[in-house]
Structure formats: structure tokens, C-alpha cells
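For this view, one protein chain was removed and the others were kept in their places.
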Amino acid sequence: MRSVRWARAGLVIPAWVAIAVLVVPLLALLLKADWAGIPAHLANPTVVPALRLSLLTTSSTLVICALIGTPLAWLLARSTHRATAWLRALVTVPLVLPPVVGGVALLMAYGREGVVGRTLLEVAGWSIPFTPVAVVFAEVFVALPFYVLAVEGAMQGLDPRYDGLAATLGASPWRTFRTVVVPMVAPGIASGAALAWARALGEFGATITFAGNFPGRTQTAPLAVYVALESDPQAAIALSLVMLLISVVILGALRGRWLR
Amino acid sequence: MTGLRADVRLTRGLLQLGVELSAQPGQIVAVLGPNGSGKTTLLHTLAGLIPLQHGQIQVAGSVWDNPADNVWTSPEQRRTGLVVADHLLFPHLSVVDNVGFGPRSRGVPKAEARARAGVELAAVGLGDHLQVRPGELSSGQAQRVALARALATDPALLLLDEPLSALDPTTRAQTRADLGVRLRAFSGVTILVTHDPLDALSLADRLVFIEAGKLVQEGTPQEVIARPRDAYVAQVVGLNFLRGQRAGDQQVDVGGTIVVAPDIPAGGSGGSVCVTIPPSAVALYRTRPDGSPRNTWPVTVSDIQLIGQTARVILDGPFILAAEVTAGAVADLRLGVGQELWATVKATEVSVYPA
Partner (left out) sequence: MRSLVSRVAAGVAALTLALSVVGCSAAGGAPANGPTRHTVVVLAASSLTESLTAIAKDFEATHPGTDVQLSFASSSTVVTQVNQGAPADLIALAGTSAALLLDARRIAGGSRSLASNTLEIATPPSNPGKVNAITDLSRATLKVVLCVATAPCGEAAAKVLSAAGVVAHVVSYENDVKATLAKVQLGEADAAIVYHSDVVSAGARVRGVQIPASVNQTLDYPLIRLTGDPTTVEFATFLLSDQSRKRLRENGFLTP
């Protein structure tokens, strides 16, 4: 009896250290904030545009991730081809790539001199860097792997016999995907979406490298915090608190309904 | 040509499947065989989930699969219904929407699909369970809903893959009865895959036995019960099965041992015949019985199973025999594994027919 309790204590202490590591900085943020001055700091002309841009781009990112990520997750989950393992590893690369490196890669692809960007500019006159579209590109690049891996995991747990059964009932593969597969993995999709959204919201390195930093156009909330930190730290803290609040509220709401 | 005419040939891993199967509309054909014999694969080729490599599948006059002529109909275009052992009802849809899934997928408007679903559910006795979620159903009810779902698309071919195997014995008995009623009212072809002899004997019009991908016997239940042509089939219908050569008007040579039986027919190729002996006809004695019983053999008990008042004793001798004796006899004979006994069978109880 006693040895079990000692063992449990041995686990409890490191667990508490882990909690401290995560919670202490957030508590410090709350403690050091100049609460009385927050409304004034938030009135800073860069704050609202930055928040608005962040919410706009992350929403677009989420929609794009769902539209292109769900079919990819399905492909990875159901494919028996040998190359699938390689494809899955490839999809995971942006997860381990330092974000700035991701930004440089995006420039090499879609910049003015980029592999794709050059043609795009010549043919259609479109230039992606320094635009809100570039922000979405950067966010999708870093967030899509999170979404795909989470959803693929959920889809792998789905009994593959459902597909065949739905087919015998007359459902085309597209219909089966829409009416059977997606509803049955909805919790996995919600979980993947939450992860992807959170990652996109916090994206900094790829954004500043690829999209640049222009208030109202490409200056997302994380960028605004970084810039504010040097000139007006309290404004940075105020904006940080707002982002913290938004994240907590949304993740909390999702947790209740979808995430276990 | 209505009904089913199938010549299924394919190789899948270690299984080489080569079966010809045909059935008339309204017929229920049971497909039996040991695990791995290819029953489910056969069903899946009929459903269109596995393509043929050779042969043809034709249902209600249209060819569904013919590799040689490059004819292929995808599963969603075939008029099939599939029921599996663990129902696989869509958990996110209500019972009525589950059953209406097929019609909806074929373009039927929602209201009409629901109405059709209601009719099918009433036909399996669940007309008042429309809005229930699958998770709230008992296993027997779920299987009936699965059947209704398969029938809602008005299929030409109904495929049942061990539909009762996942149910507990009591539910199984009741659901078997319900199934029987519903299947008899179905006008298409039913192919029922099972390894339960009771399913086959009580539900089917014809039995088909498959072993290692090949058809070993087919016939009506009565034919099969009377004359199994294979050890597995005999086991299914509960008979001892031996193979031998005709050695006279009343004698069969089974691996060197003579078995006496009345009126032995001419025999198949080379005089080979099948011999069946009901377990209840095997009598056991501690010492060699007097008189001149013709079929008397020394045996050793290798296994005893007690089922209520009856014991099934497996005996090892010139050949393996199963005997059915009363529990009382077990006590009288002090039966135990390894015990040496004498087994006798009256000649009149031995059935012999050409192989």
C-alpha cells in the first residue's frame, strides 16, 4: 500500500512542475498587466486592425484547411499504396520546419522571382507577397499538417466496411464521403480544426518573412505584439491578453462539445 | 433470364475461388463452409466490392461483371442489398434515415424515402421505432433494421453475411424466425452465408457447400441431410461420414475395414461410395458382444461431451466415429478418455450411396 502511494507521489511532483511551466508565464502576464490602462492601450490604432486581420485570415485558413485537408486525410487513411507512408511524412514536414524557414520556402515558391510566383506575375500580373493573401498562404502552410494528421487519425478509426456498405445501398463515393464519412469523424474534424486555428493564430516567422509587416494589411496580432513590445510594452501586454482571452474562449467552447 | 447466374473465379492471396452459383427469384440459397473457404469473398464479388478475374455475374437478365467482355457495374449501380453480422448501421442517423439512406442515394426525395423506410420497418416489426438512434436498439432489433435498410432499395439480390452470428442464442432464435418470415415475402434472390446448420436448414431452399474455394455439394436441405458427400457437410448435418470402395453386394471396404450394409449400389467412379452412420446408431460395449453383429470394431475413447441428458463420444478405431449415448450409459460404462471399448452398428443403420 505504502509503496503505491510513494510511486504516485513520484509522479505527482513532476506533473506539478509541468503545470507550473505552463501556467506561471500566463499568470505573470495577468499579474503584470496594467489593467486600468487596458482600454487606452487597446485604442492604439494598430490593435484593432491587427486583431481583425488575424481573425479574418485565420478563418480563411480554417476553411481552406477543411476543404483541401479533409480529402487528403481520407486519401492517407484509406490508401494501401506503399508510397502513402512517404506522403504522410511529407505532409508532416512543415510541422518540424522552423517557421522562418517555411517563410523563406514560400518566398522561393511564390515570391516575385519564385518558381511559381514568376509565372503568376507574368501571366496574370498577380504578386502574392506583402498581401493578406500571403498571410493566409503562410498560415495554411503551417496549420494544414495539424489538421490533416488529426483528421486522418480519426478516419483511420472508422470501420472501412461502412464505405462498401454505403456503396451497395447506392451511394457514390462522393456521397459516401459527404453523408457517411464526414459526419462520423466530425469530432476528429473539430479537434483538427481547433489545432489548426490555434497554430494559424500564433503564426509569426513565416508570416513576417513571406507576407511582411504592414499595419492593417499584413500585420497580424502576433506581429503587432512584437512591434509594440519595443515601443510600448503595456500595449503589447494588452494585445497579448486579448489574444489569450479569445483563444481560451474558443478552445473552451470546443472542448465542451467536441474535444474529449 | 431472371434470377442469379454466377460463375465466380478469382485468386486472392492463398484462396483460389471457383464457384458456379445460380438461383431463381424468390429462392433462398444458403452458402456454408469452414472459415477461409471463400464464402464472404463470393458474397463480395456478387456485391461488386471485389471484381472477378474470370467468369461472369448476371442478375435479372443484366450482366454485372464480365472481365472478358470488359463489362463492369459498380456496386452503387447494382441492385443489391447487403447485411453483415454486426449490422453496421450509421450511428449518426436515426433508424428511419438509416433505412431511407439507400432510396435517398438513388435520388428519391426525402419524404418519399422516409415513407418507404417506414413500410420496410413495419415489415420487420419495428414500425414504431422510426426516430430511435441505432445505439439505443438491441442487437436483434439492429439486425432487423439492417435487413430493412438492405431491402428498402428493392434489390434483385439480397446478400446476408452470417446475419445471426453476432447475436446471443436467445435473440438468435427469435431473429431467425423473424428473418424467415421476411425472407419468404421477398421476391428477389437471397444468398445467405452462414456456418450455423440451423440457419441453413430452417431458412434455405437450397444449400451450397464451399471448401477451399470449390463447391463440394449442393442440394435441398432434405437431399443434403440424407446424402452428404463430404466430411464437412456430414458434420454440419450431424452424421458420421466414411469413404470407401464397394466390396460386394453388402460390403464396403473402408481403408481395409469391412463395413456391412444392406443393398449397396454400384458406386461412383471405381466403385467409390459414401457411407454415413448416425451417431445414435453406434452402440458401445465393454466387452466384445456375442452373437454375430457384423459391424463390430475395437475403439478407444478420445473425447466425451455432455449435452444435457445426451453424451457425444468421439471414438478412435479403424476410423473415427462419433457415438451418441445417454448420460446414464456414460455412468454405466464408466466412460473416460483412453478407455477401450467395442462399438457396434446395425447394418440397417448404415447408409451407402455413390460418391
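Note that the chains take the letters A and B in the order they are written out, and that residue 1 is the start of every chain.
Note that in this section a contact is a pair of C-beta atoms (placed from the backbone, for glycine too) under 8 Å apart; a residue touches a chain by one contact, two chains touch by 3 or more.
Keep in mind that this is a model prediction, so the values were computed, not measured.
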item	value
For the chain not depicted, the shown chains it touches	A
Sole contact to the chain not displayed, among A:Leu107, A:Val136, A:Leu195 or A:Ile237	A:Leu107
Per the touch definition above, residue among A:Tyr162, A:Phe177 or A:Tyr226 touching the missing chain	A:Tyr226
Listed residues A:Gly69, A:Pro94, A:Pro129 or A:Gly164, member touching the removed chain	A:Pro129
Residues of subunit A (touch criterion as defined above) contacting the omitted chain	5, 8-9, 12-13, 16-17, 19-21, 24, 107, 111-113, 127, 129-130, 208, 211-215, 218, 226-227, 229-231, 233
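Throughout what follows, only the chains that are shown with their structure count from here on.
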item	value
Centroid distance [mean C-alpha coordinates] between subunit B and subunit A, Å	55
Touching residues on subunit A, where the partner in the complex is subunit B	159, 161-162, 164-172, 175, 179-180, 183-184, 186
Parts of subunit B lying in touch with subunit A, wherever the complex brings them together	44, 47-49, 74-78, 80-82, 84, 88, 90-92, 101-103, 105-106, 149-150, 153, 159
